[in-house]
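Here the complex is missing one protein chain, while the rest keep their positions.
What follows is chain A.
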């Protein structure tokens, strides 16, 4: 029996796609509602709910930092994987160049999010 010497990278990206998709399905709607509608309009939550001291403290706490990182990074990995394969369906072949472009954007966003979260300190 021939042993597998070259492993596919697909499970890694599919795993990130699945994790991000699940996170977006479970928590995406409520997060969009809170940050984009409820707080700006001051409905249900107070208009100062995302005030600077509160959000800074949230982002400096390890748990808040972790949650913010997971949401931004996994949402992006989910979206870019899906965009890569939808473009393939539209006739843009999901070859090496497109993989580098799509996953590269996700990696860039991950790095930028890490950078901002590190700059916020602990």
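Note that in this section a residue touches a chain if its C-beta (ideal position, glycine included) is under 8 Å from a C-beta of that chain, and two chains touch if they have at least 3 such contacts; residues count from 1.
Throughout what follows, contacts and distances are computed from a predicted model.
Novice: Which listed name, "Energy-coupling factor transporter ATP-binding protein EcfA2", "histidine kinase", "Methylmalonyl-CoA mutase N-terminal domain/subunit" or "Fumarate reductase subunit C", is the one UniProt assigns to the chain that has been left out?
Specialist: "Fumarate reductase subunit C"
Novice: Who touches the missing chain here, A:19, A:34 or A:98?
Specialist: Of the candidates A:19, A:34 or A:98, A:34 is in touch with the missing chain.
Novice: In the full complex, which residues of chain A touch the absent chain?
Specialist: Touch with the absent chain occurs at residues 20-22, 24-37, 39-41, 44-46, 48-50, 52, 54-56, 59, 68, 71-72, 75-76, 78-80, 82-83, 85-86, 89-91, 109, 112-113, 116-117, 119-120.
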